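A protein chain is absent from this complex, but the other protein chains hold their places.
As written, the chains take the letters A and B, and residue 1 is the first residue of each chain.
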Amino acid sequence: MRFDKKEAYLDLLQSGTGIFLALFIMGHLVFEASILISNEMMYKVTLMFEGFYLFGERHAWIISVLAGIVLVVFITHALIALRRFPADYKRYKIIKHHTKSFAHEDTTLWSVQVATGFMMFFLGSVHLVMMISTPDKIGPFLSSYRVVHEYMWVVYFLLLLSVVTHAFIGLYRVMLKWGIFESDDPKTYRKLLKSAMRGFIVLYLFLGLASLAKYSYIGMTHNYEKTKIYKEVTQ
Amino acid sequence: MKIIYSDALVVGGGLAGLRVATGVKERGHNVIVLTLVPPKRSHSAAAQGGMQASLGNCVMGEGDNEDVHFLDTIKGSDWGADQKVARMFTHCAPKAIRELAYWGVPWTRVRAGEHSAVINAKRVTLTEKQEAHGYITARDFGGTKKWRTCYTSDGTGHSMLYAMDNKAQEDKIEVHERLEAIALIHENNRCYGVVARNLMNGELVAYVAKATTIATGGYGRIYSVSTNAIICEGIGQAIALESGVATLGNMEAIQFHPTAIVPAGILVTEGCRGDGGVLRDVDGYRFMPDYEPEKKELASRDVVSRRMTEHMRKGKGVKSPYGDHVWLDITILGKEHIEKNLREVKEICENFLGIDPVKEWIPVRPTQHYSMGGIRTKYTGESQTMQGLYSAGEAACWDLHGFNRLGGNSVSETVVSGMLVAEYISDFLDSKESAIDINTKTIESFVQKEHQKLEELLGKDEGEDAYELRERMEEIMMQKVGIFRNGVELQEAVDELQELLKRSKNIAVKRSKSRGANPALENAYRTQKMLKIAVCVAYGAFLRTESRGAHSREDFPKRDDANWLKRTIVRWDDENATLPEVSYEDIDIASMELPPGFRGYGKDLTSHHKDTQKRVEEVEKIKQELEQKGANRFEIQEALMPFKEDLPKKYRGFNERLGGIE
Partner (left out) sequence: MNRELTIDILRYDPNQPEIKPYIASYKIQEQVGMTLFVALNEIRKHHDSSLKFDFVCRAGICGSCSMLVNGKPSLACKTLTQKLDSHIRLAPLPVFELIGDLSVFTGNWMRGLNERLESWIHHKEEELEVDKLEKPMDPDVADDVYELDRCIECGCCVAGCGTLQMNENFVGAVGLNKIARYQLDPRDKRDEKEYYELVGNEDGVFGCMTLLGCEDVCSKNLPLQSKIAYLRRVMAKTALKKKD
């Protein structure tokens, strides 16, 4: 046999990109949830990412760059993960049958990851491309407009469901995969991780749904005048 | 007809069989192993407690050596063992264990410094020496003067078998799985291999070899409750017997292990008592000290089993729907010890009894466990009456164990006899004598004969039900050829077993008619064979009108050296007979290193042989003379009973111990 580093690198890369994306999502949703505090808060967060507090002026392209980086990592992660997918229909049938008859939680969770991965690949790309191309359209009212009047709530709702479950199941798995922070008692450690995974999924879904509801509320109640749509509203 | 040729053929893939195979292969001969199951599933894996080898590394084993191990083994055998074989064995056991350590058995190691242990139900502190740190440690077992039983937690047999099979894989030993030897191929008192049946597709194959080794383990499954794996059906002994040429020895010598769980009959290791566990009766009372004040729970297995039975007969057993039992209490050892050194025991209790042995007592009773008898061989492992047929391990009556085997000597025997017999076989293979001189017609006739027998079983629509015959046989053995035996019941057993044997000629395999894998067919032909073995056991027990080791006659409680210091030898040359031809092989006192004496349990009831006293004096005299001359223990031993000349050269060296060689 040959000493081939490729597989090691791919495995590291898949886990690394996965951890990066999961952490990104954890942060993203928290920042997103600033809307729950107030419109001003959300706006300040937007300004922060546009480098306003650093440069004294707004640079929306920073967001484009950040979103671009995420998109690259996202695509990389997806492409590497793709090699885990059933290679043909026969294999797909086998694993489907196995998952069903075995009725084993962590095996079933994997098919959840495959499904959510698929969903995210399309929804996430749409979202990211939008952020890259029109980074200046972020803000409490602009975002809300998009959510309600451009029907993005459908995309966001589905994306939220898939991204949150995928991220935390993935984190749970990657921790066990490498034994990150493993204790002397691996069986208890796994139980703990599992509970944490469930807890985080519920927490983040709650947070995300609440934020989405708030944007929808704003979107439905705010008086958008056509000309004002693309202008700042506060201050 | 399919014929597969090899230099050596080994039937059985347990420890003994694999060790023979690797040894023969190492000497440059090709070898094939036939097994019923993957080798790693063999019954060797079930040995929990340990392997005896006089390493003397741990503090309670200090001062141990081959001599002490030899004395323990001979006493344990109630002087039934072949002393030369026992010497060869005790000399090679340390070599075998070191070999296994080299091949990967982790063995539990000595940890320098203080540790706590339970001895005689009291917690004591032992201090292990710094220089012994990391060497193989040992635990206490019944009937031994020193802590000599080396172990890997309580999965000793498992770890040995895995290391051995891995070694066999490294050596590229050819293993043919799911092949059952159902007849020997032989001519002019010379064995040329076996007819084997492929259990997956029913095909009959002739395996022709210069040397054939039977290493198929014991025959415990002739009893309805046994600690043995269900594949331990005595088929290896049966095909040797059915040759009409090879002989079996001491078939009546059956060991009952004191502690198998009730009702499943699964063994919990002697290590439980070795590590400090005690036996309690219905009142929770520890009764063994009353019977055996010195060794208590750690008397020899046969003794403990009898004492337990006696105590239960006094009404002190615990009643259960499955009959009486007593309690094994290991709670005193503590959670940590049990989870580390007795984890299989814990799992067995949890899985099959639903109890936690850390907190609760284990229901146990004596249960059939080991077959001291088997294919009678010379010290080389070769049949005394059939050239080219060898046997090793529990399948053989090599005769290391006589009438009672010490705990920890069985797995030890498998590897020691395996390494020795491999050498003797190789010597034979190297000689001109081993040439195969049998023509294909003859081979074919053996295959044809087996084919016809199988067809006959399948062809009948009306006839006896094998399951029924077998169940009855198992019951008879259980009820009438058990721990305590008597003439009346043994006579009944022999009569009834003969009747069953006659009926077994008319077995019909109903409904399940497949010529491929067919469990009903397998059960049918095995039952026929097992019945012959059962008859040999019961008949041998009936004829032996004395009590020796595990063979205990209520009507003849004395050990009768004057008349019975001999081995029972059976042969079955008339296919239509219902009883074997029985003869006896004298055990020569004049060449004994350790002349017959008192084992030290209960009252001394021995009726001594006339030559015993003479030999005792002789031995004493030789010892004194040599000691005065300043001879060392090896020289004295050599003068009493030389054995090294018969050992393969590579195994003659002295065993090094921590204190050096002396």
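The rule is simple: a contact is a pair of C-beta atoms (placed from the backbone, for glycine too) under 8 Å apart; a residue touches a chain by one contact, two chains touch by 3 or more.
Every value quoted in this text rests on a predicted model; they were computed, and no experiment measured them.
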{"item": "Among A:Glu7, A:Glu57 or A:Glu225, the residue in touch with the chain that has been omitted", "value": "A:Glu7"}
{"item": "Residue, one of B:Ala117, B:Ala138, B:Ile348 or B:Ala550, that touches the chain absent here", "value": "B:Ile348"}
{"item": "Among B:Ile231, B:Leu457 or B:Val570, the residue in touch with the chain that has been omitted", "value": "B:Ile231"}
{"item": "Interface residues of chain A (partner: the chain not displayed)", "value": "1-5, 7-12, 84, 86-87, 91, 94-95, 98-99, 101-104, 106-107, 110, 173-174, 176-179, 182, 186-187, 190"}
{"item": "Interface residues of chain B (partner: the chain not displayed)", "value": "37-38, 40-43, 45-46, 55, 95-99, 101-104, 106-111, 133-136, 152-153, 155, 158-159, 162-163, 166-167, 169-170, 175, 177-178, 200-202, 229-231, 263-264, 266-267, 321, 340, 344, 347-348, 351-352, 354, 467, 509-512, 514-520, 523, 650-651, 653-658"}
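Note that in this section only the chains that are shown with their structure count from here on.
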{"item": "CA centroid of chain A to CA centroid of chain B, Å", "value": "65"}
